[in-house]
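Note that one protein chain is taken out, while the other chains of the complex remain in position.
By letter and in written order, the chains are A and B; residue numbering begins at 1 in each of them.
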Amino acid sequence: MKTHTRRMLVLVMMLTLAACQQPAPVTAAPEDTGGSAKGDFGPPVGEPIEAILTAPPLVPPATGRKQPAKVVVNLEVREIEKEISEGVTYTFWTFGGTVPGSFIRIRQGDTVEFHLNNHPDSKMPHNIDLHAVTGPGGGAASSFTAPGHSSQFTFKALNAGLYVYHCATAPVGMHVANGMYGLILVEPPEGLPAVDKEYYVMQGDFYTVGKYREKGLQPFDMQKAIEENATYVLFNGSEGALLGDNALPAKVGETVRLYVGNGGPNLSSSFHVIGEIFDKVWFEGGTRYQENVQTTMVPAGGSAIVEFRAEVPGTSVIVDHALFRAFNKGALGMLKFEGPEDKTIYSGKEIDSVYLGDKAASAAPVAAAAQAAATGALTLEQQVKSGEALFAGTCSTCHQSNGAGLPNVFPPLAKSDYLNADKDRAIAIILNGLSGPVTVNGASYNSVMPPMSQLNDDEIANILTYTYNSWDNAGGQISAADVARVRAATPRPEGAAH
Amino acid sequence: MKILIMLLALALMVATAEVRCAEAALPQQSVYQLGDSFSDHNGQDFALASRRGKPQLVAMFYTSCRYVCPLIIDSAKAVEHSLDADQRQHLQVLLISMDPDRDDVAALKATAQARRLDSSRWTLARTSRDGVRRVAALLGVRYRALADGEFNHTSALVLLDIDGRVLARTEKLGTAPDPAFMQQVRAALGSQHATAPHAGSAPD
Partner (left out) sequence: MRLLPLAMLMVPALGLAGGGYVTLPGGSYKSVLAYEDTGGTVTLAPFELMKRPVTNAEFLKFVRRLPQWQRDRVPSVFAESRYLAHWASATALGSAALPEQPVVMVSWFAASAYCEAAGARLPTWNEWEYAAAADATRADARADPAWREQILSWYAKPSNQPLAEVGQSPANHYGVQDLHGLVWEWTEDYASMLVSADNRTQQEQDRLQFCGAGAIAMDDRENYAVLMRVALLSSMEAANLTSNLGFRCARSIDEGTP
C-alpha cells in the first residue's frame, strides 16, 4: 500500500516536472524536450493494454493516456501473394498481412512488450528493427524468429516521434523491398493536437523481373534492386491502394493529418499533394513543425507528419514529385474532398493544377472503366471516357489532343486512312511501336513511335475505342480480348521490357 | 474365478505402472532424454539421466581454450560462491567438453586439478563428436571448430532442474553472477526438497 502511494507520488512529481518545463519562454535557441533523457516517466501504471493495430490507410485512435502504460503488441509476419498492380501479383513479406505493416500507436514513456509471430507458412525467418527502440539493433537481435515461432522483447519508448520499423534479416534490402516496413507513432506526453481525419500513407520501391505492369506473378529482381532501378514506386503497396474507391475521403473544412513513411529500400520521396499546401509538417517525424510547405522530403527509413485543411471539393493527388515515379511507376494516390465549392479559393489556373488537372480529371473515368471491365459491365461510353483520359496522358504529346498530329513528324489519327484500315494493326502499333516509312492520308512519314509497353490490355482497348470514335474516324469498339489476341500473336520486341 | 484373475491382472498392471512411474518417467522436456554415453574426469562412464535428483549447472567448454572458457569455470564458481554452504551442497556443476578429440579423460582430470574443482560437486565430461553436437543442440550452444584447433562458440550457463529440464540460462559471464539467473538458482535449490523425487509431470 505504502510503496504504491510513493510510486504514484514520484510519478505525479515527474509529470508536474515535465509540465512545468514545457511552456518556459524561449529567447535564443528553442528549448529542447530533453529527448530520451527525459522520456522515462517511471514504471507502467495499470493493467497491460493490448495495442490496437490498424491496416493502412487507417490509424489507431489517440492513446488519450496521461500515464505510462504497459502496451502489448502482437504483430504477425505473413508471406502472401497480393496484387501490386492490375493483373500483376507479387509475393509480399508483411508485418500484419499488409504493405506497409500495421500501424502501432503508443505514448512516450510506455513500456512495450513486443511479440513478433512468424506464421507457420512462412519460408523465411524474420525480425524487426523499430526505430523507436533505443538499444542494439532496435530489437532486431532479440526478435529473430523462425517460421512458426514467436519472439518477445520489451522496450521503453523514450523518444516521441513517428518512427519506421522494418525487418532486418539478411539480405535486409530484400526483406524491405518485399514490403517489410511500417510505422510506429510515439505520441508526446501531451498527445498530438486533435484533427478531423488521420491517415497512414507509406511509400516503397519495388523491383520485379517483369517490366512495369507486366502481368502475372512477378518475382523480385535482385539486380534491379542493387541498381536502384525501381519497377514500381508505390503508396501503400499497390497501384490502386489509394485510387478510385480507395481515395482517402475528407469533407471540406476538415483538417487532415497524414502519417507519412518511406520504407524504401532505396528511394527518398519528394512527398507532395497536388493542389494542397501543407499547413504543418512535422518534418522527419520529429518534435517540431514547419509551416506552409509544398513538398517535404521523406528519406528511406524516415517519416513526416503532414497536416492541411480541405478547402475546396475535388480530388487532390498524392505524388512522389520525382514525377516519372508518379506517372510511370505508380506513385499516385488520391484524397477526395466533398462539400460545397468555393470559387474564390480555387480558380483552376495555377501551374501545378494544370499539369495535374489532366491527371486528376483522368483518373476517375479510368478507374471506373477498370472496375467495369473487372465486372464485365464495360460500356462503349465508359471505354471512350476512359480512353480519352488515357489518350491525353499518353498519346496527345505527339499526336496532339485533337488527333491532328504534326506535319512531317507525327501522323494524324484524325480521319487517318491508315488507322481506319486495320484495327489489329493499330493494336500492334501501340504494343510494339512503329518505325520506318508509312503513308497516312497521302503524306509520308518516316519516324519512330516507341512501344507503349506500360499500357495493359484494357487501357489499349479503351484508347483505341476512343480514337475510333473521335474526329470522324470509323467508329466501333476494341475489347481487351482483341488486344490480348494481338499481344499473343506478336512476339515482344527485344529490349522493350527494360 | 474369472473375476479374481481379472482383478489380479489389474492389480499387477497398477503395480507395474507405479514402478515404472517411480523409476523413470523422464519429463518430455528433459535434456536427460539424450541417450549418449559420457565419461567424467575420473574415467567413469555415465548417462545424463544418472544426474537426476539434484539441480545442475551445465556449461560447455574445452580445456585448451585460453579466453572465454576459463571465464566459464569462473562464472560457475561465482554462482557457487554466492550460495550458502547448504545450498552449495545441493547444486552440481557439469562441464562438457566440445573438443572430444583433444579432451580425453586425462586432460579433463588435469583441468579439474589445476582449477581445484571439488569432485563431489563438479564433473568435467566428454562424449563422442556426435554426442557433443546433440548435447550442444539441447543446451542451445553454437560452436564451430576453427582451422587452428580452437573453437568459435557461444557461452552459456544453463540451469537444469532435478529432472533435467532447462530452468534458466544466462550468457552473462563473469565473477559477478547474473542476478536474474542467481534468483532462479536459489529458487531451484529452495524448491527441490518440496518437489523431489517425483516431479509429477506425466510424459506419454
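Simple rule for what comes next: a residue touches a chain if its C-beta (ideal position, glycine included) is under 8 Å from a C-beta of that chain, and two chains touch if they have at least 3 such contacts.
Given the structure is predicted, the values throughout are model-derived calculations rather than measurements.
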Among the chains presented, those that the missing one touches
A, B
Quick one: which of B:Ser97, B:Thr111 or B:Thr127 touches the chain that's been left out?
B:Thr127
Selected residue (touches chain absent from view) among A:Pro147, A:Gly286 or A:Pro313
A:Pro147
State which residues belonging to chain A touch the missing partner chain.
79-81, 90-91, 120-125, 127, 129, 136-137, 140-142, 144-149, 168-172, 174, 209, 217-223, 226
Can you list where chain B touches the absent chain?
26, 28-31, 33-37, 65, 67-69, 127-128, 130-131, 133-134, 136-138, 140-148, 150-155, 171, 203-204
